[in-house]
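What you see is the complex with one protein chain gone and the rest in place.
Per-chain numbering from 1; labels A and B assigned in written order.
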Amino acid sequence: MIDQIIDIIGVLNIRVAIGLANVLGLITISAMVLTWAERKVAGHMQRRIAAKEVGPFGLIQPVADVIKLLGKEMLTPADVEKPLYYLGPILIFVPVLVSFVVIPFDARLQVMDVNVGILVILAFSSLSVLSILIAGWGSNNKYSLIGSIRSVAQNIAYEIPLLLSLLAVVFMSNSLSMKEIVEAQNDVWYVFKQPIAFLIFFIACVAETNRTPFDLPEGESELVAGYHTEYSGMRFALFFLAEYTSMLIVSAVATTLFLGGYKGPVLPGVVWFLGKTYFLVFLMLWFRWTFPRVRFDQLLNFSWKILMPLSFLNLIATGALLKL
Amino acid sequence: MGKRSFYLETKDPIIKFAMLEKVLDLARANSLWPLQFGLACCAIEMMSTAMARFDMDRFGAGIFRSTPRQADLMIVSGTVTKKMAPLLVTLYEQMPSPKWVLAMGNCAISGGPFVYEGQYNVVEGVDLLVPVDVYVPGCPPRPEGLLEGLMKLEEKITGTRRFPTPEKRW
Partner (left out) sequence: MLEKIRAELPELSISEVSYPERGYHLAMDAGREQILKVVGFFDKNGFYLEDLFCVDYVEYLELVYFFNNHCGLFRVKTVVRLEPDKPTAPTISDIYAIAHWYEREIHEFFGVYFENHPNLAYLFLHDGLDSYPLRKGTVKVPEEDRKLLGSGAYKESEDTFFVNLGPQHPSTHGVLRVVIKMDGEYILSAEPMLGYLHRMHEKMAENRNYAQFLPNPGRMDYLSALNFNLAYVETVEKISGIIVPERAQYIRTITCELNRISSHLLWLGAFLADLGGLTPFLYAFDDRENILDILEGVTGSRLTYSYFRFGGLFNDVDEKFADGTRAFLERMWKRLDIYDQLITKNVIFINRTKGVGILERDMVRKFGCSGPVIRGSGVPFDMRKLEPYAAYQHTDFEIPVAQNGDILDRYMIRVKEIETSLRIIGSALEKLPAGPFNAEKVPKKLKPPKGDVYHTVESPRGQLGVYLVSDGSETPHRMRWRVPSYSNLMTFPFLAQGVLIADAVAILGSLDLVIPEIDR
C-alpha cells in the first residue's frame, strides 16, 4: 500500500515537499511527546506518577505546555544584541529538524536519498554549535555566556570521536548514503561488528545533545540555566523542543548506522525503525536520571585523552582488517 | 477579578475570543511552572510537595525553573527580610506575564512568628512588595495545604475546580 501511494505521487519535487511537511509535522509532534515521555520516565524511576491529571495518562500535558508557552509574554531584555538574540532559537531548531530529510524510515520512505547523506547530517549538526554560541552571546548575560562557551568547547571536543567512529562504518559499507548503509547491514548489524565504535558514537551523541552526564552548559545548580537563561515564551519553547529533536536525530542516525535501520523480520520496517530509535532515546532518558554531572575538565579529558585515541585505533584496525 | 488571568494592563483588549481565552486559561492552569525560590523552612515543605509522596508534577506544576524568565508562578516560601526584599521585587519583575504569586507560610503572609515590638528586619508580609494571588497559611503548611493552594490558584485562573472542595467537618 505504501508503494502505491508513492507511485501515485511520483514527481520528485512534490514528493520532497510532501515528505518534508510530513517529517516536520511528525517530528515536532514527536518531540512534544518526548517531553511527556521524559516526565513519565523520570516519575516512574523516582517512584511517583508524573503527569496524571491532565488528560488520560497525562497525554495532553505537552499540549498544555506548548499552548502556555505560546501565550506567554515574549520579553526582550534591554541591552541584548537584537539580531543575535532573535536568531538564536530559530537557528537552533531548524537545522536539526531539516536533517531528518535524509533519514530512511523505511525502504521507500525517505524524503530524499542524497548520496552524501551522512555529510548532510554532520553539516547541520555543526550548525547547532554556532547557534548555541549566538544564543549565549546575544543574551548579554554572564551565565549565558559561560554556558554557551562550555557548550561550544564540549561539542567541538566530542565531534571528533563521533566522526571517527562514524568513519569506521563508512569504511565498512563503502558509501556515505544513509540508505546504502542500511542495505549493507542486511546480514548482520554493524553493532556486532563494531561494538567499540557504537559505544563511542553513543557517548559522543549524548555529549553532543548536552544531556546528563554531560549537561554542564545547562548545569542547573551552578549556572542558573545556561545559554537559555534569558529566553522566555515561545523562544524558550524552541530551545526546549530543539533538545528533544536533537535527541531524536542522533538516535535515528545511530539506529541507521549501527542497529540496522529499518531491517527486521516480521513487522514493517517503519515499526522496527521507530522501535530502535525510541529504545535509544529511552536509554538517553535513563542516563539523565541516574548519573550525576561530570566536571568540565574531566569531560574534556575524557574526550581528548580516551575517546579520541580509541576511536582512531578502531578506525585504523577497521581499515587494516578490511584490506586483508 | 475572578477568572481572568493576571494582566498588568487594566484595559480590556479590543477583540475578545471567548473560546481562545478559555483554552489559554486552561493551558496556563495546567502547566504552572514554579520558580525555585525557597527562602526558609517552608522551602523544605515545598520540596516535599514536589517529591514522590505528594507529587506536584501530576498537576503539571512539576518543572521548577531556575531562571525567572521561564517561570509562571513564584511560590514565596519563607521569611522575607529587608535585605532580601529588593531582590524579590527584581525577580518578580523579571518574570514575564502572565504570572502569579503564592504566599506560602505565615512569614510570607504577614511576617509570621517573627513580628514583635521593635522588630527591625522582617518585611511583614510579601504582599507589601508584590501582588499576591493565593495565601497558604501554616508554619509550615502541610504539603496537602500547598496542593490545595495550587487548586485554588487553578480555580482563580480558569473558574472551575479540578477536584471538589473537601466538605467542612466542623
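Simple rule for what comes next: a residue touches a chain if its C-beta (ideal position, glycine included) is under 8 Å from a C-beta of that chain, and two chains touch if they have at least 3 such contacts.
In this text, all values refer to a predicted model and were calculated from it rather than measured experimentally.
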item	value
Residue of A:Gln46, A:Thr76, A:Ser126 or A:Asn140 touching the missing chain in the full complex	A:Gln46
Absent-chain contact - pick from A:Ala64, A:Ala207, A:Leu241 or A:Val294	A:Val294
Residue of B:Glu45, B:Asp72 or B:Glu154 in touch with the missing chain, whole complex considered	B:Glu45
Chain not shown, touching residues in chain B	35-41, 43-45, 47-48, 51-53, 64, 66, 78-79, 81-84, 87, 91, 113-114, 116-122, 139-140, 142
Chain A residues touching the omitted chain (full complex)	45-48, 142-143, 146, 212-213, 215-216, 219-222, 224, 289-298
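As a working rule, only the chains that are shown with their structure count from here on.
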item	value
Chain centre separation in whole Å, for chain B relative to chain A (CA means)	36
Complex contacts: residues of chain B adjacent to chain A	23-24, 26-28, 30-31, 51-53, 55, 57-60, 62-63, 65-67, 69-70, 72, 96-98, 162
In the complex, chain A residues that touch chain B	39, 43, 46-54, 58, 60-61, 63-65, 67-68, 71-75, 220, 224-225, 228-233, 236
